[in-house]
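Taken from a larger complex, these chains appear in their original positions, while the remainder are omitted.
The letters A and B name the chains in turn, as written, and every chain counts its residues from 1.
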Amino acid sequence: MQNILEHLAATLRQEAERGEVASYIPELATVPNHHFAIAVATADGGLFHAGDSAMPFSIQSVSKVFTLAIALGRIGDQLWTRVGREPSGNAFNSIVLLENEQGRPRNPFINAGAIVTTDEVLAGRTPKLALAEILGFMRAAADDADIHINKAVARSEARHGHKNAALAHFLRSFDNLKNPPDLTLGTYFHQCAIEMTVQQLAMAGRFLVDAPQMPSMISPEKARRICALMMTCGHYNGSGEFAFQVGLPGKSGVGGGILGIVPGKASIAVWAPGLNAQGNSLIGTKAIALLAKQMGWSVF
Amino acid sequence: MQNILEHLAATLRQEAERGEVASYIPELATVPNHHFAIAVATADGGLFHAGDSAMPFSIQSVSKVFTLAIALGRIGDQLWTRVGREPSGNAFNSIVLLENEQGRPRNPFINAGAIVTTDEVLAGRTPKLALAEILGFMRAAADDADIHINKAVARSEARHGHKNAALAHFLRSFDNLKNPPDLTLGTYFHQCAIEMTVQQLAMAGRFLVDAPQMPSMISPEKARRICALMMTCGHYNGSGEFAFQVGLPGKSGVGGGILGIVPGKASIAVWAPGLNAQGNSLIGTKAIALLAKQMGWSVF
């Protein structure tokens, strides 16, 4: 495995076409496009990694997997009265369907749905307490206390997050936001600004692998269902393509990270900052696809 | 004319089906549905009125006609780089087209376009100064200093105006809002909360009539063009219907007011709080249609 990852890293470092780094948040726009990192945590307890695997990056929307787990743990299927379980067919920050469907976002992985999920995690507490719970969950999952929020990124998102603010106010207008928009948004921006290395992220993803030695933080059934949502909705309007090319459940973030799950076998984290047209890591997707092919890892 | 208006008021007072009073702002929801008022300011200087014509009501979106005139007066055709001149085919508060058209609202009379127009009027000043200019314009047009903002309504709109807040943040995300969303929204909510009687509104509308004795606050060409926009866009997705039934340019507000212009002849104001499905005064539309028919007032 170590050889495979190192070979992958060496190969993908060379790729000329690397996509565009997300530009809507100034702090993300400055991340150099040449970075690449990959890590795999296996069901038998191994952890392998290559590339810039000790460098923390902004996990952004990958965080939505963890808040979804927390929200489902707290209120279970009640969450689905507020958010759907269908791919949207639209961009991650689209507001169109939200109007057509009267304020119930299509799924918890597009921005509107993730804001609702965070709103549920916040649940009347202070953002500080909610963020402590989110960080606590991730640290426990990763078995690593050294996971933090980059406050400069969070502030930058708040300053430039007008589309997310629009979504939050729109949700509120349909009474699908329980907390004041500013508090939910603040929590959401901070959650997205969490930084992890691919090693930490691969470790943190193990709770979805469903194998004996993996951390048991939610029921196997819940883990399977989160994986199903990652498969159908985890890459926005590139989800079908990821399922087609990679064949694994995955969740991407505009920071260039992707978390992929091989049920029963492994948790994979990749990071490469350049994005494709759908806002998913271009080189990261290739990396997971190549690794999955080489290992025969596909759920199909 | 006086007889006609009194007869109209008496007839329309009886109508059983009066529509629903706007409920999204608590202050507006309490206005009794039985009210009716009509006033006509004629090109020869007359003012006729009937019904509750001395009772102030919330002009709401009728205010958009005046801010449009102010914005056009200040920056002229540059305004059209920020907002279009086409009917939208959608509801007044729809955000769908705004996404499809990258933050340039279809016209200055749907909420998104009106927020842009107010943003232009605000132009870096304090909301207080901008509102003073708006009130000043209306008072001059109406030749009446006794026109004020109902601050309780403005506050209520601010508290419940989440759809408008969503529009403002969305516009900002496309860099089509120059001022901070909160300032523009605050100005917009206060402008919508201006209260006038139908007498004052009919008087204030005279600047669009284009006749010798009428106040000359904008060029005749600008007046004609504002009338054209009122005709095609003044009643949201009920504009075609209003043009078809009434045949006059008009602008409605969710407070139940409508300003109608008979080019060269008269300015008409009606008020009846109950709304039809498109958010326009149900009885008010009937009143203008009946008056226009009786007077032979149609632009066609």
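Quick notes on this structure:
Following the convention adopted for this analysis, contacts are C-beta pairs under 8 Å (C-beta built on N, C-alpha and C of every residue); 3 or more make two chains touch, one makes a residue touch a chain.
Note that the coordinates shown come from a computational prediction; the quantities given were computed from them, not determined experimentally.
Of the identical chains in this model, 2 are shown in place, and the full complex in the file is built from 4 copies.
The rule is short, and it goes like this: only the chains that are shown with their structure count from here on.
With centres set at the average Cα position, the gap from chain A to chain B is 46 Å. Within the complex formed with chain A, the residues of chain B that make contact are 94-96, 99-100, 162-163, 165-170, 172-173, 181.
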